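Only one protein chain is missing from this complex, and each of the others stays in its spot.
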Amino acid sequence: MRIASFGIFILLVFGCGLTALAQDDPIDMVESEIVLPAPASKVIALNHKYDIGEILDVSWESSTSDPELVFGYIIYRSEGDNKFDSVGAVLSKINSFSDEELIPGKSYNYQIGTIGASGVALSEPSEPAIPDWELFNLEMWNIALIGFIICGAVIAYIFSAKAGRKLFIRKIGGLEALEEAVGRATEMGRPILFIPGIQDMDDVQTLAAITILGKVARVVADYDSKIMMPVSRSLVMTSARETIKEAYLSAGRPDAYSDDMAYYVTDEQFGYVAAVNGLMVREKPATCLYLGAFFAESLILSETGNSIGAIQIAGTARPGQLPFFVAACDYTLIGEELFAASAYLSGDPKQLGSLKGQDLGKVVAMVAIVLGTLAATLASAWDIEIMQKFLDNVMLGIFSNH
Amino acid sequence: MKRTELVVSSLIVVALMICKFLLPKPLLFSPLVSTIVTILIGCAFLVIFILTVKGKPIERRIVFLVVGIALVFPFFMKVELPIRISPEVQQVYDKMSSLPAGSKVLAAFDYDPPSAPELQPMADAFMKYAFEHDFKVIMMGLWPQGPQQANQSVEAAWAYNPQWMPDSADEKVYGVDYVNLGFQSGNEFVILRMGESFKSMFPADLYYTAYDSVPLLKNIHNFSNIDWGVNFSAGKPGTVEWVQIAVDRHNLPMSAGNTAVQAPMAYPYLNAGQLIGLMGGMAGAAEFEKLTGHTGKAITFLLSQTYAHVAVILFILIGNVAFFLNKKEKK
Amino acid sequence: MEQFGIWLAALLTIGIISFLYKDNILYKACEAIFVGVSAGYWFVTYFWDNLYRKFYLGIQGAELSDQIFLWMAVALGVMMLTRLFDKIGWLSRWPLAFIIGATAGLYMMTYFVSNAFVQIGATITPPPSMETIGDKISFVLIAIGTFCGLIYFFFSKEHKGAFGGAAKVGIWFLMVTFGASFGYTVMSRMSLMLGRFDFLFGEWLGLIK
Partner (left out) sequence: MKRTVPLLITGIVGTVLIVSVLIPPAQSLGEDFSLFFDIIAVFAFFLGGGNLFRIHLKKVFHRKEDYGFSIVTLVGFLVTLTIGLFKIGNPEGISGSITAAGSGLQTIFVSIITPLSSTMYALLAFYVASASYRAFRAKNREATILLVSAFVILLGRTPLGMMLTGWIPEQFSIFQIPNLAVWIMNSANLAGQRSILIGVGLGVVAMSLRLILGMDRTYLGSDK
């Protein structure tokens, strides 16, 4: 959607250039003896679906001289009074245009000018069209449907857990190790380092890190260990403080809490890394947790942590950084496990229920993959047409992003 | 500060000062010294291997030191690497050398300083060749730092032949022999609009001179006035976008230089004939330097990079061989 | 002046590299400069880009509804500052709740569509060339790998029996992925340092031609 509107914007800008060109030319046009290119034909304007009633889609049949004698097309618009103004232009070989920022409910018609070396040839005007708006984007029915199923499953499982049904969740190694790692730091009398990635609160991985922080800080408070949390965004600092404070309060030790546990360093990626590296070798934390969005710093941090002999647990959803964590850390939460961690650690049946719902989503994905691949393979190996139809119309119909 | 720390730091300072004020510039090892250094690095690996097998893995600082040495020492070696010219780089050179003097060449610099070690040598060699053969060069960038990199390559050409500097005998006049259009935001849309008119995207050059006042640009309206395009690219927007728009829509003959990471993505276009040749990574740059005869940093860098790559591969191998030998013994 | 710049940059470069040996005064100094200067730099960008350009210039001559909208953002921002006062500090949770709710809502859909949805679609879309037997094998292999990978992530069943076997295959695929991205980046990292060494030994010390 965004790309589309950007493209249109550029074409509009383009149009200004071309229009200027066209307006400079009329004198040449009259004087020259050369014939004009054939005009475009069958100009049609249609309401753009699923917008807020500001767009009309104009299309036409290319000039027969296209592309040899044609530079491009100018789009002229009239508000029903036969006074046509140029609103944009496109290159040759293109035969559609989206006119944006119209007034909903008003009637417009269009005319296409074909630009040749010697001038502009005008087409017949189109029938009038009215931009209209729709309340629901029906094109996204598939996303709504699958989304509804999965969200519904998550919520249904949450309620069934609330009603007291026992739900089984397997053990996740990295998360089981978490408490042990905090315990070890306590025994050694050394602090725990918590790095929530380098992104701000508008990244879901940071959100996941903050929800996990709540559980970790609770264990830290119970064990009476020390937590250090340098962060690279001010908003993350604020949220982290609230979270840690709450954990200490619910552990019944509000006096042990201090605002200095979470503090802002700098937004600059490598400046932050430089400071954390220094902190690590000076304070020698016994446990380092890297949970959130990480980039190139993943290996710098985890190698430094390794050099001071810390237990390291990492988690991120970025596939490009996972191998570095896998290589240098003791445990790594891979993608989905990062988001499941806080529910798992809470042990609260309702939250565990949401993990069950997530699993149902996986079942949907797996069934889709099996059916889709089977259909595609049968279709291509034995030319079974019905399979091809099933794949194209049903499977790809559902799993396509409009 | 502890004693060892003091000793180490003073040693480093002394070494650096010797480098700065006493050593001949540029510093070059004789073939004998180069061989000895290489053998010493080899011996270091042998020692590391033996120690690791014995169950005494070396400290990370030794690893760092070895990598550092592997990166730095080749700078000063004069080793002739057997550089085999690959067909795709030959293609670039063939196209370039077929152009007559006065040809108008568009050079797009789409990279930033972190990728410069790989791409700058290509750009430098190109610029030297272009000045030597009197091409008219139009430089631009789709990356903000691109135009600065372009200027660096001009400076490299000046350093190669001071006669090209301003107010010299054979001066290359800015605005007549070359021009830097600067950076324009908008990624592929910049190329799209340049297809219609360069001026619409670059109303003025990097130094705020109006497009029409630059003599070189007088008769250049769009890609159809350009004889050859070359793109130095480290990612997106880069070669792929140039091919899709400038080559496919406007038939601009074009070659490209890519970072090693980026190059695989450009190969399909090379195979389909949309790109006339491709220089990939440091190796591609070194081949290009060899072809143009303007040996520069790529050949030096290539040696460093090769040494460092071999070092990493050796480290992985040593770690694993030692691990297996130890496991066998335990059994 | 230019020489001063080069010497300064050289000193800072050496300071950071020296950390590889051990933590030391020079590194600490570089770190202190880095943190102070970059924090200042970021605030300046925040100030001019967000507060001045987006807010101050945004309300100039804007329609009333847009003005109210921008003022609301500022109101939430000011509420953030109530943390400084104990009594009304709880007000700062409102903007926080707003941000968390919005991030969760917005990215829930984005991730759902562009991660889950599109990837499932891509897995079952045959590649444009399904000519050779190799293409077909790749297509099926990708599907099997994705399937087993998902089994590995399953939470509500123990990894035992056939299910455990599939999960194991899933891990193998993940390991190939990790290996591939490691191998892919390792080599390009080397040229980063080349650039710095080139600066030190070339531009600063003048030892390289």
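First chain written, first letter: the chains are A, B and C, and each begins at residue 1.
Here, a contact is a pair of C-beta atoms (placed from the backbone, for glycine too) under 8 Å apart; a residue touches a chain by one contact, two chains touch by 3 or more.
This structure is a prediction, so every number in the text was calculated from the model and none was measured.
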For the chain that's been dropped from view, list the shown partners it touches. A, B, C
Among B:190, B:217, B:260 or B:278, which one is in touch with the chain left out? B:260
Could you tell which one of A:79, A:179 or A:348 touches the chain left off the display? A:348
In chain B, positions touching the absent partner: 57, 60, 63-64, 66-68, 71, 113-114, 260, 264, 283, 306, 308-313, 315-316, 318-320, 323-324
Residue-wise, where is chain A in contact with the chain that is not depicted? 1, 50-52, 133-137, 140, 143-144, 147, 150-151, 154-155, 158, 200-202, 204, 207-208, 210-211, 213-215, 233-235, 237-239, 242-243, 245-247, 249-250, 260, 263-266, 268-271, 273-274, 296, 299-300, 303, 306, 317, 319, 322-324, 326-328, 334-340, 342-343, 346, 348, 350-351, 354-355, 357-358, 361-362, 365
Residue ranges of chain C at the interface with the undisplayed chain: 5, 8-9, 12-13, 16-17, 19-20, 28-51, 54-55, 69-70, 72-74, 76-78, 80-81, 83-84, 90, 93-102, 104-109, 111-117, 119-120, 122-123, 134, 138, 141-150, 152-153, 170-184, 186-187, 189-190, 192-193, 195-196, 199
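Keep in mind that, in the parts below, only the chains that are shown with their structure count from here on.
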Taking each chain's centre as the mean position of its Cα atoms, how many Å separate chain A from chain B? 34
Taking each chain's centre as the mean position of its Cα atoms, how many Å separate chain A from chain C? 13
Which residues does chain C have that touch at least 2 chains other than itself? 22, 185
Please output the residue numbers of chain A that touch at least 2 other chains, ranges allowed. none
Residues of chain B defined as touching chain A within the complex: 60, 186, 189, 192-193, 195-197, 200, 249
For chain A, which residues count as touching chain C in their complex? 143, 146-147, 150, 167-170, 172, 201-204, 207, 235, 238-239, 242, 264-268, 270-271, 274-275, 277-278, 281-282, 319-320, 322-324, 326-327, 334-337, 340, 344, 355-356, 358-359, 361-362, 365-366, 368-373, 375-377, 380-381, 391, 395-396, 399-401
Contact residues on chain C for chain A in the complex? 16, 19, 22-23, 27-28, 30-31, 34-35, 37-39, 41-42, 80, 83, 92-93, 96, 99-100, 102-104, 107-109, 111-114, 116-118, 120-121, 123-126, 130, 136, 139-140, 143, 146-147, 150-151, 153-159, 174, 177-179, 181-182, 185
